[in-house]
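With one protein chain withheld, the remaining protein chains of the complex are depicted in position.
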Amino acid sequence: MVLSAITEFAAQEPKLYAFIIGLIGAAILASVINVAAMAVVWLERKVMGDLQSRYGPNRVGGRWGILQLGADAIKLFTKEDVIPRGADKPVYVWAPIVASATTMLVAGAMPFGAVIIDGKEIPLVVANMDISALYVEAALSLMAISAFMAGWSSNNKYSMLGAFRGIARMIAYEVPMGVCVISVAIMAHSLNLVEIVQAQNIWFAVAQPLGFVIFAIALITDLGRMPFDQTEAEEEIIAGYNTEYSGIRFGLLYFQEYNVMLLGSILLVLLYLGGWNGPVIPVISFISPMIWFFMKVLIVLVALIWVRVSLLRFRIDQVTDLGWKILLPLSMVNLAWAVVVGLYFA
Amino acid sequence: MTTANDVLNALQSAFPGAIEEAKVGPERQLWATIKPDRIVDVCKYLRDNHNFDHYSGAAGVDRIDEGLFEVTEMLASHGAHQVVALLKVKTKRDSPSVKSLTGLYWNANWYEREIWEMLGINFEGHPELYPLLLSDELMGVWPWRKDYKGYPDYTTAERAIEKVNAEGYTEYSIPPTPAEIEAGTVPVERPKYPTFREREEMEIKGESEMILHMGPQHAVVPGPFLLDILVDGERVKKAFLDVGYIHKGIEKIMENRTYVQGIPITDRLCYIAALTNNEAYCGAVERLLGIEAPERAQYIRMILEELSRIQSHLLGTAEFLTLIGSAVFSPFLYMIIDREDVLTCIESVTGARINHSFVRFGGVRNDLPDGFKDMTLDVLKMVRQKTEEYKELFLSDSIYRKRMEGVGVLSPSEARRLGVSGPPLRASDTPYDMRREDPYLLYKDMDFDVITRKEGDSNARVEVRLDEIFESCYIIEQCLDQISSGPIMAESVPKRIKPDPGEAYYRVEDHRGEMGFFVVSDGSDKPVKVKARGPVYAYFQALPPLLEGVYIADVVAIAGSMDACTSEVDR
Amino acid sequence: MGISDVIPLPVAVDKELEKWTIWGRPLTDVWFTTTEKIHEIIDMGPIKNVLNWGRKNSLWFLMQPMGCCGVEMLVFGCPPYDCDRFGIFPRATPRQVDVMIISGYITRKYLPAIKNLWEQIPEPKWVMAIGECAISGGPFYDSYNIINNTGRFFPIDVYVPGCPPRPEKFIEGFRELQEKIKQREDKRGY
Partner (left out) sequence: MSGEMVAVDYYIPLIMFLIIGAIVPIGALAAVKIISPQKSTFQKRSTYEGGLIPIREAIIQYNVQYYLFAIVFVIFDVEVLFLYPWIYVYASEVIPTLGGVNIAVIDMLIFIVVLLIGLLYAIKKEALRWV
């Protein structure tokens, strides 16, 4: 009932509808996503603890340490905010804001699962545009810009090296990543994320194993997770691009990293792991896609954490070499594979 | 096999009149006093004709009663023979000057700089006579001289004057004590030299070059020291090292303590290798006293020192892993867990985790507790199994191999020239191990291999350490089998330790390399001079040439694979 | 201190704002008095308790091994002891830490550097002296190069004796500091 009314309203007043849904969606997501990022940090610390035969946070907020991230957030929020004298002030101040806005931009076009109402699957997405896959991929790489802004404006040598590394790493993996998205789009005959999910009768991870691997590597690189965390390699360049950031400014950059990690895992699930597709669970059929979606994202997140604690860091020249000299040609091979499979076997 | 007598005879025939007095010590040691103007020739002769290619260090002794300074040069060979030549050079106290050996031995540089800044002995022909350990403030007061009045100094903090410099940074100056001023040891004119910072700035040539401070507080440093790298992009063009941020003046302090009181100080020399430091010091004093520990005590020492070696190698490798991985890299934490078990074993005997003060002159403090053997064997079994796993892990990890292989390569000849010892030297295909080379305790009865690797890169250095864990386990097992009951202290140890006048040099295989103690006694209950020749000092000196032309990420890999310990360098 | 520190606006706006007045008083003045009032309100009670709860449960410390205690500090972060349980973990840059651990001998050469590091930590911050050397100079108390009274240079909240203290003592020291923050009995009054 309500649904049909909304559809009707959307048909009559598309601009107003878009405005309202944007406002509501943004308000909800802005709060949800930051809490979710905190949950991811907590998850990371707990899972890391389990993998390393220790406990992780277990004193603040019960034996699971649930309130640990709350304490961290309060601490960061009430910390003095220092702008170094040598810093390029406007850029320095903008960097965390750009990071935060970037994640919101990505979140706007990202489907967060689907619900089934009246036997009809309704994806939970705010801006369901035709080229959302391209858009999301492009917006994700904006994170490198905010990192570069942070690193360059700090006027600190460690930050500067981190910033350059970040850009070099981003550009080395942007091309293979883009080619992988194209390969997926070829099989799905669409660049719309919802349609890509719906086209996955067989997961694309199965149809294009090579593409999945390349995309996963490029994604980890984009997120700056462990084997590729040269931008903030603690032992080499202290904290990389956010060396000079303190208090809430650091907090914003820190939580945005985890936001992007969450959004990146969602993107991986959408493109390759069949999104919310899965057998309908009888009793709770209403949210059964959500359950599948949530479980897949969780598995990807845990896998990312697992990778983090078990691999060593690449050297930055090895990272760029891997991107340019191995992944780029391989992604082209994958593209050809996708064309052949998509055109003649699908 | 060359013996000390052969070398002495050869010297006496080659340089008639240059050798003032000479004696051959019991443990293949040659003590000789050389005329000051002939020291370079003698050393050159020894290096070229008698394989004395290892410059082991130099110690400066202040003989205030005789109005002389003595510089003792310690020379040895990398495996060609086992003679240690200790050549003394005497110089007048009012205008001290000695010829520098830097032209012959590259690594004489730091040892001579240290003697210069501490005792004020000028080294003719030394290329860079700049302070090494001391801050500029203390330059010119020559703190290790016996007539230095600034020691003991209980009021450093109270005297500190805070002042803001022109740029706005706060600086501190600590003015001399009244005693110093009264005695007139405050320098009127300090020696002239460019400061460390000025020397660095002179090296910046291009527009795109910058100097990056890595330290004194940085995740790569195991203790405060300053590693400055001149980078163009990410390529290191030149590296500079500034140490002395935790210089405590251990050698000066030990001169003012009785012999027994010196033992706890040697613990703090390098806190990872406390037991071997104890051993080296006590061994030297035992030689002075002419006593020997009973057999059981020697076994106990060996067991504990090898256990200590295991924990040191585990910690060293773990710390190194955090450098090329990160602090959340799991195997790092697993190694620390294993190390805790080994520490429990040591703790059950010595009662302390890292600073044991366990070895005594002529014995050890405690006997092994009940059940020690079973516990240790269990732990060793576990350590063996785990180390096997780590080795397999590293072998199969392609990222690890990519990061480590061919990085920081030290060729055998280069490694000898730079004067490194211990695992870095052995990784460069030079089987040089004090336990074989200069056998102490009962190591000559033990069956073990000296681990070497051909490659000489960072990976080889780590592999040598991991393999040495197996050898240590094997040695401990042999000791536990052979140990028999008996006294743990020699009976002839006097109540008050007052050795006869003389000198002794005793070196042991520290976990990181050659650790030697040079002790001079004048018959009183305090030593005249205690010189600690640490292995990490040599590593640090060798670091800047190794770092030229590598990436910043490799700096971390190379510095980490050296397994450094700042405290021992600074002393 | 100006609006351009908060919201990304050109510095010229700051200069302009300094000229503005509200009720005959300069704007910056009003800003400061308002902030002070808010701080007074916060200091009065419940809000502060919440803030201090957050602070005490998230003590990040500066990774700065200095001596023997530096080794135990490393072990303190590792499994058998695991400081992460209490929300304590090391960071390498002073900008992001709350606690500085002086874990060894401060020498004449190191004093300016460590003081600089301490200054660069943003408020609120605490400092712990761990080990004998940091407290009194330890075995090196009479050395010519050691600052044997760290307390003169740093407002030390917690002294942890031991040479070196065991990792358990580190935990105890941190618990003590947490208690002090909770009771608002720390030296700098947070």
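Each chain carries a letter (A, B and C) given by its place in the written order, and its residues are counted from 1.
Note that in this section a residue touches a chain if its C-beta (ideal position, glycine included) is under 8 Å from a C-beta of that chain, and two chains touch if they have at least 3 such contacts.
Note that the structure is predicted; figures quoted are calculated from it, not measured.
Asks: Could you list, sorted by label, every displayed chain in contact with the chain left out?
Replies: Within the full complex, the chain left out of view touches A, B, C.
Asks: Looking at the whole complex, which of B:7, B:58 or B:214 touches the chain that is not displayed?
Replies: Checking the options B:7, B:58 or B:214, the one contacting the hidden chain is B:214.
Asks: Among A:39, A:66, A:116 or A:129, which residue is in touch with the absent chain?
Replies: A:129
Asks: Going by the contact rule already stated, which one of B:234, B:340, B:463 or B:477 would touch the omitted chain in the full complex?
Replies: Of these options, the touching residue for the absent chain is B:234.
Asks: Spell out the interface residues on subunit B facing the chain that's missing from view.
Replies: 167-170, 197, 200-201, 204, 207-208, 210-218, 226, 228, 232-235, 551
Asks: Please output the residues of subunit A touching the missing chain, sorted low to high.
Replies: Where subunit A meets the chain not shown: residues 10-19, 21-23, 25-27, 29-30, 34, 77-86, 93, 96-97, 100-105, 107-109, 126-131, 134, 152, 154-160, 164, 167-168, 171-172, 174-175, 178-179, 182, 185-186, 189, 191, 238, 243-244, 247-249, 252, 316-317, 320-321, 324-325, 328-329, 332, 335-336, 339, 342-343.
Asks: Applying the definition given at the start, please give the residues of subunit C touching the unseen chain.
Replies: 1, 5-7, 34-35, 38-39, 42, 51, 93-95, 113-114, 116-117, 119-120, 122-124, 190
Methods note: only the chains that are shown with their structure count from here on.
Asks: Would you kindly tell me how far, in whole Å, the mean C-alpha position of subunit B lies from that of subunit A?
Replies: 50
Asks: Can you check how far apart subunit A and subunit C are, centre to centre, with Cα atoms defining each centre and the answer in Å?
Replies: Here subunit A and subunit C have centroids separated by 34 Å.
Asks: If you look at subunit A, which of its residues touch at least two other chains?
Replies: 52-54, 234-235, 238
Asks: At least two other chains touched by the same residue of subunit B: list those residues.
Replies: Residues 218-219, 327, 333, 337.
Asks: Quick check: in the complex, which residue numbers of subunit A touch subunit C?
Replies: Residues 45, 49, 52-60, 65, 67-68, 70-83, 89-90, 93-94, 97, 234-235, 238-239, 242-247, 250 of subunit A touch subunit C in their complex.
Asks: Along subunit A, where are the residues that touch subunit B in the complex?
Replies: Contact set of subunit A toward subunit B: 48, 51-54, 157-158, 161, 226-227, 229-230, 233-238, 308-318.
Asks: Where on subunit B is subunit A touching in the complex?
Replies: 210, 212-213, 218-220, 234, 321-330, 333-334, 337, 397, 399-400, 402-403, 551-556
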